[in-house]
Structure formats: C-alpha cells, structure tokens
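In this view, the complex is presented without one of its protein chains, the others remaining in place.
For chain A:
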Amino acid sequence: MEKAKCECGHVNPYGTVICESCGKPFFEEEKALLNMRYEGVARRSQTYNKTMIDKVWNFFSSVKVGIWLIVVTLLASSIGTIFPQEMYIPPTANPTFFYEAEYGAIGKIYYLLGFHDLYNSWWYMLLIAALGVSLIICSLDRVVPLHRALKTQRVTRHESFLQRQRVHGVSNVDDSDETIEQAQQILKEKKYNLFEENGNIVAEKGRFSRWGPYVNHIGLIIFLIGCMLRFFPGMYVDENIWVREGETVVISGTDGEFFLRNDQFIVDFYDDTDERFQDALVRAGSPIVRKYQTSATLFQRIDDGVVGREPELVEVARHDIRVNDPFKFEGYALYQYAFKQNEISEMSFELEENETGERFGRIDVSTYDPETIYDLGNGYKVEVIEYFPDFYFDDDRTPASQSRIPNNPAFIFKIFTPEIEEGEISFVGIQTNQDINGENTHRLRFVDIEMNHVTNLVVRKDYTLGILMVGGVIFMVGLVQGMYWTHRRIWLQKVNDEIWVSAHTNKNWYGLKKDIEAVVSKTELTMPIDSVEEEEKKS
C-alpha cells in the first residue's frame, strides 16, 4: 500500500501506472505503447480490498460486472417478450393457469420465474438496482482519479512517456525556440489551450469531452431515481375507472377524495355527406370516429366521513375529456381511454292477455336496480322472481349470471291478475319470452329498451416525469459531450537539440494528425509517426 514517488518528485497513489505529473511509466518491462486508459491512474477499486465494504465496492466497481449486468438484463427483457405479459392476457384468464394451459411446461416455468410480469418481478428489479449501483460506483471510482490526473499533469513530460505515445516523432530544427513559437501560433488559431514550461509546450483541447460519459451516467442515475420514486407513496398513480352516464363514482387512486360524474359520453363520426371526407371515407370503407368525448363533472368530498358512507360532495370543475385532452386537477389527469356503448339500462314491457291482446299497463325495469314488485293497479301486478344481469346457462344447465354487468339481462317474472292469484311464471330476456309452465294466459310483451354508454378513463398522477425529463436531458448532454468532442493533446518538447512531438487523443486520430499536419506544413517540424498505422501497413 505504498504510495509511489516518481523521480519527478510527484507522489502518486498506490496502483498508479503512469505518473500523474510527468507521465513516467512505472512499469517499463515493455517498450510498447502506453495504455493511456484513465491516464494510467490508480482505479481505487483495484487497490484497496480489506473490509467487507471494500469488497462490495470493488465488485460493483468492475466494468466487467457492469457489462454482465447489462447483458443479463437485456436477455431477461428479451425473454420477457416471448409470451405475452400478464396485462395482455385475456382479462378473465387466471395467470396461474393461463401460461401452463396455453404454452405448456415452458409457460409454467415462465410464470413461476416471474417473466409474466417482468418489470415487477423482484429479481428483475434487483438487476436494475444492481445496474444503478454499478453505474454510481464505476463512475465515482474513475472520474475522481481521472480528474486529479488531468489537473496534475505537467507540461514537461518524461521522455519515455513521449516515446511511448502512439503519435511520436523527432525533428531537427535550426531554431527550436522559434519553431515552438510558430507552432504555438498555429495551434492557438486552432483553438488549442497552450501551457508552457521551460520552453516546452502542451497544446490541449476538448478536455471536457472526457467528462461526457460521467455526465451521461449522472443523467442515467437521475433517470433511475425517477423510476424508483414511482414506488414511493403519492408520487405515481395509474388507475382505471368505468363510469356510466349519469353515474357518480369515486376516482381510484385519490384516497376517496375525488368523485366523478359522467354527464354524457359521445362518439362523433366524420360527416359522410361532407365532400372533403368522401375519398378518405370510401377508402376506409367504414365510418371514421371524429372524437370520443366524456363530459364530466368533478366533485370533492368535504366531509371527513368514513369510507362507504354517502359522501358529501361539492362540485369542483367540469371538463370535456377527449383523447389527448385530459381532465387535469390537483396533479391528477383523467384520460379518455375506452368505452362501451349501448349497455342496456332499462327494459320496458306491457302486460298483455294472450287471447285478446288486451293490454293492462306498462312496466319499466331498470337493469341496474330492478324493483321487486311492479303494481299495475286493478289487481294486476308483476313480481321479479329472479334477475340475471348477464344471463347464461351454467354447467348444470340452470340459468345463472356470469357477472354483475347487464350485458344480457334476463328476468323470471310472476304475473298476477285478478283471476290468477297464484301467479303465472315466465322467463323473459333479450329476444326470448318463455312460458315456463306452458299454460300462461298472460305475457309481458317487450316494447322498449333504453341504452346507456359507459366511458373508461385512465387516472394518472406522475410527479416523476420532471425528474425523468431532467435525467434524460443530462443523459443526452453527456452523450453529445463525449461523442462530438475529442480530447487532444500535442506535446512539443525540447530534448537535447531535437524537438520531440508527441500527441494523444481519446478518439479520431485522423483529426489529430490533421492538426499536426497544419503545424508541420508551416514549420520546420517533421511529421511524427503514427505507430499503430505503421503496424497496420506492415501486416
């Protein structure tokens, strides 16, 4: 754990490969090119490994680990697309059985491992969390030493540092001071920052590009924090409500504070008599919806009453909710999402004597709350014996209801007349009217039907959006910073009577050499050699 003192006098942290100040390599076994990664600084991760904390830290500090985390996450995400996610399987299906029934043993494993609800499975979240931790620690472990190294770097470098740069050349000139002066002018025009020490110079440009990846990572971390905040109470709501016309319901996700009344739901079509739309409508072959709209009234509960008790409501606002025009209030937004048209809300019948066709009055039966007895007077009355809002025959072939929604309402009525005191039973539904005993003298003739529209709204509250946006912007800034700028350094150093020219860049060597060429063409300096290129030419 000794600190490494360089011959130039600079004390480097343990693990340093290239002196932070003069650039002298500490390991000289090979004469190959210097590995300039992170300026040869000591990555802290690889140095101290004593306590448990250090071990955890070092694990996450490894880029190799980070890459593996990304690969595993990518693999998991791709596997998650093989079978549909839980939210896309039929709403009535039970996921416990659905995946096995549909896809066999693989489906079962898929379900058991949590791939059916990937983004909410604990191990996927753990992976993302580990990725976030890796991101933070990797960045911290590299940006701090790199920053120090770039800040500490000296103009005059050790000879072997210069020799072992990829671009390096030796020139003999008449007047070295003059030449360096000229070179300085040219580089200055090229917007290099110049630093001088004992007549040697280093021209540097675009150092901030080196921070690009770290800025990018900060953006990512902020983004991940935003995602994480969605799990914190009050930060994020994503609910779904169905509201019938005229009905007032509590808005899910508002803790019973807000209620919504659906005043009207409209589906508007493009006018097929309008000439402007003729061509398009013919092409489409069917009517095209112009707008879906829910006219809604928002109420706020003012009593601090117990849940379930009839709430005391005050009207807060009204809005016509359309697609892309949500109803916004108190951080919430209600979006038009879906609808169900023509739900049967009321069926009307007239009591009729079979033989004569004489009628004895009309009953209007609500499908939401039918009454028990409809009294028509003069001894005529109708009793509702059974009501099936969503009629079907169950496994035992007996009449039953599939749900509480009036999708297919059916009734068993008992008709009383002055003559028939014990009553006649008949089964009445959509397009069916059966005489159960086959001896009825009266029937209920279907005369009218009322329909109701039901709107489906998404309830959203998302306070994380701003954070995600900031994270995204910072991410892009970092990306651009690292991608479109390069960090170039050109060293001009007097060694004996020669001038040594060495150069380094983190990318785009072509651009760097063009900058050097501009200098070479106007001075006595000769073009340095790009040893990598030389190597390629040989092979």
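Operating definition for what follows: a residue touches a chain if its C-beta (ideal position, glycine included) is under 8 Å from a C-beta of that chain, and two chains touch if they have at least 3 such contacts; residues count from 1.
The rule is simple: contacts and distances are computed from a predicted model.
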Among "ATP-binding cassette domain-containing protein", "ATP synthase subunit b", "Iron(III) dicitrate ABC transporter, permease" or "Thiol-disulfide oxidoreductase", the omitted chain is listed in UniProt as "Thiol-disulfide oxidoreductase"
Which residue, A:137, A:281, A:454 or A:490, contacts the hidden chain when the whole complex is considered? A:137
For the chain not shown, which residue from A:26, A:68, A:97 or A:232 touches it across the whole complex? A:232
Which residue of A:90, A:308 or A:357 touches the chain not shown here: A:308
Going by the contact rule already stated, which one of A:11, A:129, A:302 or A:338 would touch the omitted chain in the full complex? A:129
For chain A, which residues reach the chain that was dropped from this view? 44, 48, 51, 53-54, 56-57, 120, 122, 125-126, 129, 132-133, 136-137, 140, 225, 228, 231-233, 249-250, 252, 256, 305-309, 367-372, 384-387, 389-390, 400-404
